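One chain of protein is taken out of this complex; the other chains stay put.
Letters are used for the chains, namely A, B and C, taken in the order the chains are written, and counting of residues starts over at 1 for each.
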Amino acid sequence: MDIIVLGPGATDKKIQRIVRKLEDKGFTANISRGTERTVIGVIGDTSKITDEESSTFESMPGVEKVLRIIQPYKLASRSFKSEDTTIKINGHVIGGRKIQVIAGPCAVENLPTLLKTAKEVKKAGAAFIRGGAYKPRTSPYSFQGLGEEGLRYLAEVKKQTGMPVVTEIMDPRDMEAILQYADIIQIGARNMQNFRLLLEVGSYNKPVLLKRGLCSTIKELLMAAEYIMSKGNNKVILCERGIRTFETETRNTLDLSAVPVLKELSHLPVVVDPSHGVGKRQLVAPMAKAAVAAGADGLIIEVHAHPEKALSDGEQSLKPEKFKTLMKELRAVAKAVGREI
Amino acid sequence: MDIIVLGPGATDKKIQRIVRKLEDKGFTANISRGTERTVIGVIGDTSKITDEESSTFESMPGVEKVLRIIQPYKLASRSFKSEDTTIKINGHVIGGRKIQVIAGPCAVENLPTLLKTAKEVKKAGAAFIRGGAYKPRTSPYSFQGLGEEGLRYLAEVKKQTGMPVVTEIMDPRDMEAILQYADIIQIGARNMQNFRLLLEVGSYNKPVLLKRGLCSTIKELLMAAEYIMSKGNNKVILCERGIRTFETETRNTLDLSAVPVLKELSHLPVVVDPSHGVGKRQLVAPMAKAAVAAGADGLIIEVHAHPEKALSDGEQSLKPEKFKTLMKELRAVAKAVGREI
Amino acid sequence: MDIIVLGPGATDKKIQRIVRKLEDKGFTANISRGTERTVIGVIGDTSKITDEESSTFESMPGVEKVLRIIQPYKLASRSFKSEDTTIKINGHVIGGRKIQVIAGPCAVENLPTLLKTAKEVKKAGAAFIRGGAYKPRTSPYSFQGLGEEGLRYLAEVKKQTGMPVVTEIMDPRDMEAILQYADIIQIGARNMQNFRLLLEVGSYNKPVLLKRGLCSTIKELLMAAEYIMSKGNNKVILCERGIRTFETETRNTLDLSAVPVLKELSHLPVVVDPSHGVGKRQLVAPMAKAAVAAGADGLIIEVHAHPEKALSDGEQSLKPEKFKTLMKELRAVAKAVGREI
Partner (left out) sequence: MDIIVLGPGATDKKIQRIVRKLEDKGFTANISRGTERTVIGVIGDTSKITDEESSTFESMPGVEKVLRIIQPYKLASRSFKSEDTTIKINGHVIGGRKIQVIAGPCAVENLPTLLKTAKEVKKAGAAFIRGGAYKPRTSPYSFQGLGEEGLRYLAEVKKQTGMPVVTEIMDPRDMEAILQYADIIQIGARNMQNFRLLLEVGSYNKPVLLKRGLCSTIKELLMAAEYIMSKGNNKVILCERGIRTFETETRNTLDLSAVPVLKELSHLPVVVDPSHGVGKRQLVAPMAKAAVAAGADGLIIEVHAHPEKALSDGEQSLKPEKFKTLMKELRAVAKAVGREI
C-alpha cells in the first residue's frame, strides 16, 4: 500500500491521469477527497514498485508527495521471516541465547602480539578473533594494514587457538584472498553503501558482519543487508557501531536503541561495537554492559596486548586484564536478561 | 592553561603584543616557535579568563585559534569535588548505591487517573511521582497543562501516597507556585539554555532535575548545571533524555554514553529518561535496562493508567502492569552491576 | 486529511473501533484494505485535530502509525494567506522588494562604541541598529549584558541616528522595559521554544524577529511563529541563523535552503544572520551575498567598531570598513536577483 497525496489544486483531470497510470500497472486506486487535499490509496502488491517508479508519480502534476507504507527491504525483514536467524560458525552460534564476543586488535601488526592477544581473549571467554589486514584510514599517509601477510597471521592464530577469524574487506579485488582466510567477512562503516562490494560478498556463502555507516539510518542498514541477501547470502550479522552527531566528548554516538529496533524490524542477529562507538577506553565497559542489557546478540571489542604501541585506535583498545574483568561483569548482566556469555 | 596558536606569518611584533596583553592580566607566556606555527602557552589560573576575554585574543592579528584546556565549568566538575553528590529527598537518596525510579504520566490530566497511576507505580517500586502541570508543547493549539490545578492534584497524590513530586517549571513567574508543591523542580530539554530560568531555580534550596537539550552537548549540559550552582543551589540532578540526530525510527537518539561521560566529568547524579529518548512504548524496557547497566543513578519513566486516552505522549507511556514487569527486570540488572533498585 | 495506517493483523473489530471514534468526532472514514496494510483516510477538517488527539489514535490496538497531511501551523502558512506579509517600521518595510539590513554589535558595551558603529553602518546603508542588552551566554561567568542601561544606550543611538532598534528579550519579566525601547523584539535561537516567552511577545503589537533554534526544524520554526500569531501579533520576521551539525569548520551550518522553503510554506518575511551562521569574520561576506541570491528579505550582520575589544563574538564581527565594502557588493547581487538594498 502506497499513498499519493495531492495538493489543494488537484483537478479531476489530474486525478484521473494518476488513476490511469496506476491501473496500467495493475493496481486499484482508492480516492479520498478531503477539504484541502486528495489522497489516493494504491491497492495491490506495491512492494513490487521500485523507488524510481514511485518517484515518477512524485513528478506528476498536482502531486504533493508519495508516502511509502511498505518497508523497502523484504528478505531482511521480520515480516518475511518471523523466527530469529542463527548463524553457526565453527560450532559457535550467533543469534542464539548465547551472546558471542569477538575480540582482538584494530589492525594486525605482527604475529607475536596478535597471538598473545588472541590467547588472552580466548582464555577470558571470547570466541572469535578480529583484526584488520586491510585498513580504511582517513589519511593516505597512515598505516594501511599488512594486506595478505596480515591474513596469513590471522590464519596462524586460528590454527593455534581454534578461534574463527573476523576481518574486513575493502575492495572486491581482494575477495579471493579474504575468502581463503576469513570465517566472517566484515564490511566496514565507510563501505556500508559500497553497493558493488555488498553484491560481491552476497555472492558467496560466507557470513558477513555488516557495520552501520556513520550517518546511515537503520532503514539504510537493512537495505544494505538486503543487497547482500538479494544475491543469495542470508548469513548477515548487523552491527551498531555509533553514528555521527554533534557531540564531541565521544568519537561517535553509540545508538543502542538501534538494537531493539533492529530486532523488531529484522530477523538478523545484531552485534554492537562499543569500542568504535565511544572511542575512549574507559567508556567501553559501561557501554558493552548496556549493549547486552539492550538485547545485543554479540559484542565486538578491541583488545590489544600493548595499546600504547598500537598502530591504530590504541586509545580505545582494552588491555587483556581489563577485558577479562569486563567479561566477568558481562556474564552477570547477560544472566540478568536471560542470556549467557 | 590556555593555548594561543599563531599562523605562519607571526612576526615578533605580533607575538610581543600578545605576550604584553597576557602579562597585563597577570599571566606568564611560554613561547614555542615551530616551523610553521608558533604556540603561546598561558601560565597562571586561566580558569578566571571568561570566554569573551579568551575570544578577544582570537581577534588579535596573527592569531589562528585559541584552545581552552581548562573545563569552563567548575562547581559541577569532578575535579572541583571528587566524591559523588547525593541528594536526599523525603528519605530517598539520589546518587547513592540505590537506583531511584521516578514514574508517572507525561501530563497531569485529572486526579483519579493520576492517583491510580501513582498507587500502581509505587506498589511496583517507584519512589517518586512525576507529572507535568505546565506542558511545553510544539503547537499552541495542543493541551498546555492544567497549571496550578495540576499542581494541587500532585499535592493530593503526595498526601495519599507519600511519594515526593517531580514537576516542570517553564516560566520564572510560576516559581512561587512550583516551590509550594514540588519536591524536585524539572527543567525541560527545551529550557536547558533558558538562562534566566536556570538562575531562578538556582536561587532556592530545592533539588533540580536538569534535562539535556535536544541538541546540547554534554559540556553545555554541565554549563547549564553551573548556572544553577553559581547561585548557590548544588542539588542538581542531570538527565539524559535523547538527542536529535538524522535517525527517524526513534523519536530521539538516547545517548547512553553520556552516563559514564557525565559520571567521569562531574560529581552530580545522572538519571535517564528512556521514554522521551525513544518515544515508542516497546523500546522503553530494553533502554531502561541498558541505562542501568551503563551506570545511571535513576530512571524517569512515563506510566499512564490509560495510555490510549493520554492527552500527550500516549504512544510512549507504559501501562502499569508492563511497568511492574520492567521493575522486576531492572532489579536483576541493577544487581548484576552492583546496585539495587 | 489525516491517514491512519494499520498493520498486518488489523481485524474488522479493530478497524471498526477506529471508525467509530472518528465518527464520534464528526469525521468520515475512508478504508482501503491492502494485502498487508489497511489505510484509513480521515475525511473532514482535520486541521482541528490537535497533536495529542492524533496521538491517541496511535495508541489504539492495530494502529502502526498516524500520518498527518495537514500542516500543523495555520496563521503562519502560505495557504492561509497567499500574499507576502510586509512589516513597516519607522518608514522601513521588511518583506518588500527592498532588502533590509540590520547591523551592529553582538552586545551593547558602552555608548561611544555603539554610537560610532551605528553611524558607520547607517552611512553604509543599514536601516536598523542591533545590539543585545540582555545576552544569553553559555557560561554564568561571561558578560551577561548591561540590562536596562544597554537599552537606554540603544535609545540614545536611535535618537541621534534615527535608526530603529532591534534587541533581544530573554525573560518575560523584562517585557515592559523592552517594549519601551525596542522597535523589533528579538527571540534568540535558544529561546525559540520558550513557549511562555512566545506567548508574551505575541500579546503586543510589536514586530518580533524570531530566530531559528540551533536544532529546530523549519516546521518547528513555523510552529513557534504560530505561537506568537495565535495571540494576535502577526508581525513576525523569521530568521535563519545556522543549525547544529557535525561540521566543525564553521560555528554552525547556515541552512540557506531554509530561505526558499520558508518563502514557499509561509507568507512571513525571512531574514538571514550570516554572522552567527558561520562564526568567522572572513566567511560573513560570501554567505551574506549567497543569502541575498537565495531570496532573503533581509540580513542581520554583526559589525563592531573594535572587534578585538568586543566582549562577545568579536571573531565574527566585521569592521565598519569591511561592512561598507560588503554593502556595495550586496547591492550588485540584489540587483541581479531583481531586488534592491
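One rule holds for everything that comes next: a residue touches a chain if its C-beta (ideal position, glycine included) is under 8 Å from a C-beta of that chain, and two chains touch if they have at least 3 such contacts.
Since we're looking at a predicted model, the values are computed, not measured.
Asker: Looking beyond the chains shown, say which of A:P105, A:G132 or A:P307 touches the absent one.
Answerer: Considering all chains, including the one not shown, the answer is A:P307.
Asker: Out of C:I49, C:L238 or C:A291, which touches the unshown chain?
Answerer: Only one of C:I49, C:L238 or C:A291 touches the chain omitted from view, namely C:A291.
Asker: Consider the whole complex, including the chain that is not shown, and state which of A:I31, A:M223 or A:V337 touches that chain.
Answerer: Of these options, the touching residue for the absent chain is A:M223.
Asker: Please identify which residue in A:S59, A:S82 or A:N205 touches the non-displayed chain.
Answerer: A:S59
Asker: For subunit A, which positions touch the chain that isn't shown here?
Answerer: Residues of subunit A in touch with the missing chain: 50-52, 55-56, 58-60, 72-73, 136-143, 170-173, 190-191, 193-196, 199, 213-215, 220, 223, 226-227, 230, 244, 307-315.
Asker: Contacts of subunit B with the missing chain: which residues?
Answerer: Given the touch definition above, subunit B has residues 1, 3, 5, 8, 30, 32-39, 41-46, 67, 69-70, 79, 215, 244-246, 248 touching the missing chain.
Asker: When the complex is taken as a whole, what residues of subunit C touch the one chain not shown?
Answerer: Within subunit C, the residues touching the omitted chain are 215, 217-219, 243, 245-250, 253-261, 264-265, 277-278, 282-283, 286-287, 289-295, 329, 332-333, 335-337.
In the analysis below, only the chains that are shown with their structure count from here on.
Asker: What is the chain whose Cα centroid lies farthest from the Cα centroid of subunit C?
Answerer: Of all chains, A has its centre farthest from that of subunit C.
Asker: On a C-alpha centroid basis, what's the spacing between subunit A and subunit C, in Å?
Answerer: From the centre of subunit A to the centre of subunit C is 38 Å.
Asker: Any idea how many Å lie between the Cα centroids of subunit A and subunit B?
Answerer: Each chain's C-alpha centroid was found; their separation is 31 Å.
Asker: Two-or-more-chain contact residues of subunit B, please, as numbers and ranges.
Answerer: Within subunit B, residues 215 contact more than one other chain.
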